[in-house]
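Every protein chain but one is kept in place in this view of the complex.
Letters A, B and C mark the chains in the order given here, with residues in each chain numbered from 1 onward.
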Amino acid sequence: MIYDVDINGRTRRVAVTRHGQSFEVSVDGHAQAASVSVVNGVWSLLLSDRPDAGNPDAHIPQRSYEVAVVEAASGELTVHVNGRLVSATVAGARGSWARRGHEAGASAKGPQKIVAPMPGKVIKVLVKAGDTVAAKQGVVVVEAMKMENELRAARAGTVKEVKVAEGATVEAGSVLVIVE
Amino acid sequence: MIYDVDINGRTRRVAVTRHGQSFEVSVDGHAQAASVSVVNGVWSLLLSDRPDAGNPDAHIPQRSYEVAVVEAASGELTVHVNGRLVSATVAGARGSWARRGHEAGASAKGPQKIVAPMPGKVIKVLVKAGDTVAAKQGVVVVEAMKMENELRAARAGTVKEVKVAEGATVEAGSVLVIVE
Amino acid sequence: MKKILIANRGEIAVRVIRACRDMGITSVAVYSECDRVARHVRMADEAYPIGGNPPGESYLRIDTIIDVARKCGADGVHPGYGFLSENEDFSAACRDAGIKFLGPSPEVIERMGSKTAAREVAMKAGAPVVPGTEGALAADVPDAAIAKLAESIGYPLMVKAVAGGGGKGMRVVMSPDELSGAIRGARSEAAASFGDSAIFLERRIGRARHIEVQLLGDQYGTVVPFVERECSLQRRHQKVIEETPSSKVSPELRVRMTSAAANIARSVGYTGAGTIEFLLDEDGESFYFLEMNTRLQVEHPITEMVSGVDLVQWQIRIARGEKLTLDPALTIQPNGHAIECRIIAEDPDAGFMPSPGHISALRVPTGPGIRDDGGTEPGATVPIYYDPMISKLVAWGQTREQATARMRRALSEYEVVGIKTSIPFHRWMLDQPEFESAQFDTTYLDRLLKERQGAPFMPAGDADEEIAAIVAALSTVIQGSPRSSEAASGVRPARTSRWVSQARFEGLRS
Partner (left out) sequence: MKKILIANRGEIAVRVIRACRDMGITSVAVYSECDRVARHVRMADEAYPIGGNPPGESYLRIDTIIDVARKCGADGVHPGYGFLSENEDFSAACRDAGIKFLGPSPEVIERMGSKTAAREVAMKAGAPVVPGTEGALAADVPDAAIAKLAESIGYPLMVKAVAGGGGKGMRVVMSPDELSGAIRGARSEAAASFGDSAIFLERRIGRARHIEVQLLGDQYGTVVPFVERECSLQRRHQKVIEETPSSKVSPELRVRMTSAAANIARSVGYTGAGTIEFLLDEDGESFYFLEMNTRLQVEHPITEMVSGVDLVQWQIRIARGEKLTLDPALTIQPNGHAIECRIIAEDPDAGFMPSPGHISALRVPTGPGIRDDGGTEPGATVPIYYDPMISKLVAWGQTREQATARMRRALSEYEVVGIKTSIPFHRWMLDQPEFESAQFDTTYLDRLLKERQGAPFMPAGDADEEIAAIVAALSTVIQGSPRSSEAASGVRPARTSRWVSQARFEGLRS
């Protein structure tokens, strides 16, 4: 079984062979033995390099990891490992088992609606219609959950409309600004 | 809906009426309002007495309990409440919804087999064939999990057979003594 | 005192319930609709609904809460922090209802709640204050008059709302030409947030530290101060990590600061737990009264760790008329060092945006030197309506170095799945050289965060990505296997995501 896994814009090719309770995995040619067990939804993953045929007594560390995996409706996986969150998408299984529910996320086109993620109060509007905004640029500051939160544009574009004024109370999901 | 619930050899009659998210419950005539919510398998139960029609402002405490419920294959429920474990068996629903899988546990008849609950070593045999034993009387001491554990007869009877000797190593499930 | 109603939620309600239980006192929780099944409701002996989800419909409803307290027979009310904790009307309403408010009198709350009145109290008590205008400058004081006052104070200076707090209604003014705009901004912000546009001016103390002194006062005039807390690590005026003692405070300075704090509290007949905040100048010698918080602070556990004193139990003991029996010579001797990280449901890599939602898995660290004061649990939901702090992780050590090492370890043990938390930020923060050397002031963190321009706090390395690739591939293998997909019917759907969970792997159990 070979899988192409997209992580951070890079594709890793992973080959997996199952041997009963354990696996042989190879990532872009780096082969390791893997053992997986799960308690309470969290994986215990043990990984070790393959024994060196020339020197079978060489020290092969078997590293222990705790890993949690969350699957989004889009099929994207979020892997918790070493305190980091890594997003991974399996591009397609080439083996005999069909992968269920695999669809790429919606493509990043069309107007962006910047919406309030939770009820709150608009503290500052940082842009006006016609302004050019860069990716990750802040557009509105909303106070919610006792914090001031800067909402940002996901992609660069031009502000088409500002739908709220400073001081306004907004509901979760309210569209605040539209960027094209 | 009326249920007869057996607890510690006593039958409690519980009447339940559902009002949307909450219930009215009455145990042997003691009526209370109940609210139930569950997080992570543990119940949050709020109970309050019915308002006094003559004195609607009277103080009605709404008591808060955390309760866990485990159902055995026999249908017997173990209710964790206030740090106590209470066994309860619902004898039969009289209402419109059929209770699934309701069967009384096997009756307490036939020879008792006293078995080793886990692997260990027989430290002492406290009875011999022909002895009369009382309910809860110890018959064998097995050392397991670093502890000495006295195995007891569940009911009174006569020792029919002792199947192990002191010093013997036993597996989990080994029959040690038979009492009739 | 037999029954205490806790007019709060989350971890602080849980903390107070624990103190009640330790003292054999019945605890009463109150809850908004979405908090029906919250931890504090489940833990309390009694629990009552008080209204809708927005705080204004529940946790801020003085009338409803007093009504519940009266009906359930509570003889004490603990306000926690936030919500009604510094509301003099609530303190007064409790008094009127014949219920003991676990905090100071309405008069003291009101007086110390006004920044200008509190400044006057501090000055009269002989404590140093930041040079500034003497009284409040109401809305009708013309800018020209204010500009004159500003000249006498000197630039740079601060324009501050009298009723302010949490950095709101506050402006830095570097030069005279910025003054008018700052006055306008501060007034409008203050009017919007606190309904009071009065301001005052203060000299700006550059590169200052935020050092605060916890204290307890009983009903007989005794006030006992504790070792200072260092709270200079702030993001937008919000504390993110606190510690005690401060590396910058010498024993001699500690005596001066704690005495000044105790004198201020004593001069107003302060009762209960309170905290006096100071600015410590970068010379490490001069300090200035900033304000007083007339309630329990979020960060009170670090003081408990180095003093051994249970502050919440003392709040209760003071309220029921006991005399303070603590030795003030001992309470200003730190036993070891304690650090607190506020674990917040927020995404530090997305500008610290709150991250409410369902917590599908939660593992809290324990072990030597670790205390976690939490208010949630696995399976619970962090609601969108309230402060997103889910717990306070506290590490104690004999030295600052040991406490830091334990905190690092505890943060690495913390596992929260389902929502984002501040943990990656805290792990990064503890590894900064300025943290290790304790060289920071209140502006340090905001400056550093600005420089970083949103770079991820815990970027995944190549090894992490390799493991993620393996896990992604394995989860696909196992998901696709006929044996596991059968078991997968046991998978419980979460709101918007679903766990690649235990059931699928039952076959892999050894």
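As a working rule, contacts are C-beta pairs under 8 Å (C-beta built on N, C-alpha and C of every residue); 3 or more make two chains touch, one makes a residue touch a chain.
Remember, predicted model here, so these are calculated numbers, not experimental data.
Of the chains on view, those touched by the hidden chain across the whole complex are A, B, C. Listed residues C:37, C:211 or C:249: the one in touch with the omitted chain is C:37.
In the complete complex, the hidden chain is touched by one of A:8, A:64 or A:169, namely A:64. Of the candidate positions A:15, A:46 or A:115, contact with the unshown chain belongs to A:46. Counting the whole complex, the residues of chain A in touch with the unshown chain are 35, 37-42, 44, 46, 57, 59-64, 66. Even with one chain removed from view, chain B keeps its contact list with that chain: residues 1, 3, 5, 7-8, 10, 12, 14, 16, 18, 21, 23, 25, 27, 30, 32, 34, 36-43, 45, 47, 65-73, 77-86, 88-90, 93, 97-100, 117-119, 136, 138, 144-152, 167, 172. Mapped onto chain C, the footprint of the missing chain covers residues 14-15, 18-19, 21-24, 33-34, 36-37, 43, 301, 304, 308-310, 312-313, 335-336, 363-364, 366-374, 377, 379, 398, 402, 405-406, 409, 412-413, 489-493, 502-503, 509-510.
Here, only the chains that are shown with their structure count from here on.
For the pair chain A and chain B, the distance between C-alpha centroids works out to 47 Å. Our note on geometry: chain A versus chain C, Cα centroid distance of 31 Å, whole angstroms. Taking each chain's centre as the mean of its C-alpha atoms, chain B lies 45 Å from chain C. Touching of two or more other chains is recorded for no residue of chain B. Multi-chain contact residues, meaning those touching two or more other chains, do not occur anywhere in chain C.
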